[in-house]
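Each remark here refers to the structure printed beneath this line.
Partial view: only certain chains, each at its native spot in the assembly.
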Amino acid sequence: MLFMATESGVAMDMAPELLASGCRIVDLSADFRLREARIWEKWYGKPHGAADLLAEAVYGLAEWARGPLVKARLVANPGCYPTSVLLAMAPLARDGLLQDGLVINSLSGTSGGGRTPRTDMMFSENAGSARAYGTSGHRHLPEIEQGVRFFGASPAISFLPHLIPASRGIFSTIHLGRGDAALVHESLMGVYHNEPFIDVMPMGSQPATNMVLGSNMCRIAVHATPGGAVIVLSVIDNLLKGAAGQAVQNMNIMFGLQETSGLEAVALMP
Amino acid sequence: MLFMATESGVAMDMAPELLASGCRIVDLSADFRLREARIWEKWYGKPHGAADLLAEAVYGLAEWARGPLVKARLVANPGCYPTSVLLAMAPLARDGLLQDGLVINSLSGTSGGGRTPRTDMMFSENAGSARAYGTSGHRHLPEIEQGVRFFGASPAISFLPHLIPASRGIFSTIHLGRGDAALVHESLMGVYHNEPFIDVMPMGSQPATNMVLGSNMCRIAVHATPGGAVIVLSVIDNLLKGAAGQAVQNMNIMFGLQETSGLEAVALMP
């Protein structure tokens, strides 16, 4: 068992040998998240060094991959934004509740940017300030598109991530357009009502990222707007359910351990 | 000349007498922002006490109201979200560049909530956390709809405000759907290239709220997404261009003063 929490490129270099030696891998980088080498290479701007492994890699959105995970040798741990978005959209895609023209607006704490020092990630540059980024295209968009397609839908998606002055947490606001909020809520409840790490809140609830910080939880709320549109809100801790927490959850499933082992911390709030 | 920076209700009670005595009013509350008493009463949940003044009140989106402001007795200073949104959308509405199904996602610092103590506005509840609010309908939506209609468009609009852990600043992300970003940029540049308080940034620029904090500026950027959609970003300081700053700007216009008087502070960054 090996976690590979690396810059893109390292995992693909090391994976073949590690697998050959009997390791099972949960890769925290983006190397094996996209199934088509062509698309990976377009978004990551270089040749994929282990394209033959892409077909085998299991996309580790834990609640939706339990079967394949049991025998998986190579697991691609999902990105933080895709985790927050796909957990909310997978049931809707499956149940035919997604229309064309989805708009996803996500807010993230700064820890998603890693620890490599950069002037634009310094405290003084971000304190009290908000900004969008990835406006020319964020690498998590093809991952979201692939995921939604996997669940049976293929809407055009406009996705924009933003940085807010918080260290942790992702808040995704998914505008579904006109629709029936009750149906959307039922679809989510039907799938997730027994999940230990997903809380579909009562209709009209107000999630906040501090409700999940420090925990492996994803909390999802459904809202009907005065104009008849449906908005789905999804919050996670980007470093736990959006990264290391989900990796542990995947490992637990792979090895037949209790799925919640090591992941039972509640959120740290306030 | 009188600023009325009050809770909704006070201005409408006092305005008739004040106008009769010769005062000219810039009202910072929401009492005179909506032109139809019926709509005002629906959103504010009580009878309007001075409905006969609604037709006279000038909606003080300064750059677009200079003519009427000169003689105005009663000016409704726009709300903070509508200011950030309408400055970006007015030229596009006029130029026929708005399609149906607009999605507006706005982020605001907490100072927009005023100083009345509430547990949910305390430091500990908001530090490091983000949340949406007004999900069942925010009073700035009818103001945005009225404004866009005034400029000649009537798209369905989905608007959701969010609170982020900052004291000041509004960041509005306006998803226009598929379109021609260059045309959108041209439309904005054509109108605003000489405005002292509006900066239409070069195509693809990255505004942040700390670029405008402490100033009366609105900065607007246009982006084309990889999927062919157009996104417009607009940032203001909610307490200046979104409130007191615009009120002073309106007063300057009303009294024939230099429009920038008292408003020349640059942003405080970092």
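By letter and in written order, the chains are A and B; residue numbering begins at 1 in each of them.
In this section, a contact is a pair of C-beta atoms (placed from the backbone, for glycine too) under 8 Å apart; a residue touches a chain by one contact, two chains touch by 3 or more.
Model, not experiment: these values are computed from the prediction.
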A student told that 2 identical chains are shown should find the copy number of the whole complex to be 4
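One rule holds in what follows: only the chains that are shown with their structure count from here on.
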When centres are defined as mean Cα positions, the distance from chain A to chain B in whole Å is 34
Chain A partner, complex, touching residues on chain B are 101, 103, 105, 107, 109, 124-125, 127-133, 135-137, 141, 156-158, 160, 162, 164-169, 171, 173, 175, 177-178, 204, 206-210, 213, 223-227, 229, 231, 233, 269-270
